[in-house]
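Note that this is a trimmed complex: some chains were dropped, and none of the rest were shifted.
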Amino acid sequence: MMKEMLENVRNQSPLIHNITNYVTVNDCANILLACGASPIMADDIDEVEEITSICGGLTINIGTLNQRTIPAMLAAGRKSNELGHPVVLDPVGAGASVLRTSTAMKLLQEIQFAVIRGNVSEIKVLTQGNGTTKGVDADVSDRVTEENLEQAVTFVKAFAQKTGAVIAITGAIDIVADRNTAYCIRNGHADMSKITGTGCQLSAMAAAYVTANPGHTLEATAAAVCTMGLCGEKAKRRMTELDGNSSYRNYIIDAIYNLSPDELERGANYEMR
Amino acid sequence: MMKEMLENVRNQSPLIHNITNYVTVNDCANILLACGASPIMADDIDEVEEITSICGGLTINIGTLNQRTIPAMLAAGRKSNELGHPVVLDPVGAGASVLRTSTAMKLLQEIQFAVIRGNVSEIKVLTQGNGTTKGVDADVSDRVTEENLEQAVTFVKAFAQKTGAVIAITGAIDIVADRNTAYCIRNGHADMSKITGTGCQLSAMAAAYVTANPGHTLEATAAAVCTMGLCGEKAKRRMTELDGNSSYRNYIIDAIYNLSPDELERGANYEMR
């Protein structure tokens, strides 16, 4: 199943429009190319509707959010909805400021997202419409563990039902769910959190997978999450004692570039609940 | 000939002003340093004229174009023209939106460019003043091949005559031409298109070569294109089976850093038409 999701990205090479932050944008572009998709970045209100129209899918990422790009996010999202293109939301730092929380909430109100991907703290803020987070990483108290997994799955399914989107919470254990079904994914490595933007990269890649697999949003998102985690593991094994987070970043993107559909099928480590 | 072009960059270390997109800007800065030049990035209308005045050349790149920086592009371009500094245009995504096409056309009207570098689809849009492209990559139907090369050369020379600029169309076969003479260059590797921003990087580097070689714009641009392609080949040979597009990006910049003028002279693979 996972296998086909990646094959379709490689075969169709979907063009993905990204309105994203300037911190991790280069890595987002390279990871899209690595998985077989093509990136285009455009955030001016005067062109986002046209740009999104020539693409297959859209990622909206609110890192380094600013007043100039919020209307562009809304316009691009609405246009994508009109065209039936899948839209992925990455609510980076929701809860860290009123601007980010209120923008995320406005986006949720006005745009039908196919996928919402964040860490557990960000997603909790979205479910409540307010709350605080401590920056761009998940609060320790929120983390999904084996002990609270069942509760977390219920929470994620409920938010999927409310939003009509597939919800992906990533962390030590990832949960990808629609209203009925959850993938609990145990790929990845803790050191991935020592690289800036692995979450942003995954959101961009999820847009590619979902775009290339219409009608299979849940499976495609789960496949993207497994891809990122599995390649985090592969890249970790490649590391020498001199390597650190900068090389690890490169190795993960390299691993995605080289990942075969069969490897993904074999290496994806998940259970369904 | 190629050899002297690179030697002059290394010896003069020209300072290059870049008004460019936020996706590939870091790679543009590092490739300028790699070839022996120095980068400065500045895009605010209140400083671009001063900044460009202390530089030797200017690159204008319309990726992630926005309303804030268009007047800055025009002001910097005009100032550079006044000062006799060479200006390079990279019309990223011209044809993908009215904003990009009309901005590129306005830049062409108001600024005398020394070099215009793009893929064949972008350049076709500029010749027509309209048209559509499918994102930031060339359309398959437009591609320069051995079969249509002579026709493509004629097209490029005509656009060079019309604009007074050296035109560089890069792809599987690169064409660099003024009104009279074309270099048809067969350096490079297809996998370079799997890295974001190799085109942007080349445009920035072309500005450095042209700035360090006044009176030799055609040869300097051809040398920059050969440098990029040759280093794409060298970097490709360095790749292990674990490497992908992220390492390839690093290896290309590394190869430029280490390229000797003699290696460029020997490795440059071109014919003149």
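A and B are the chain letters, set down in written order, and residue numbers restart from 1 in every chain.
Note that a residue touches a chain if its C-beta (ideal position, glycine included) is under 8 Å from a C-beta of that chain, and two chains touch if they have at least 3 such contacts.
Keep in mind the model is a prediction, meaning the values are calculated, not measured.
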item	value
Entire complex copy count, 2 subunits given	3
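Operating definition for what follows: only the chains that are shown with their structure count from here on.
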item	value
Chain A and chain B, separation of their C-alpha mean positions in angstrom	33
Chain B contact footprint on chain A (complex, rising order)	15, 22, 25-26, 29-30, 33-34, 38-44, 46-47, 50-51, 54-55, 68, 238, 249-258
Complex interface listing, chain B residues touching chain A	21-24, 26-27, 63-68, 93, 96-100, 132, 134-137, 194-197, 241-247, 249-250
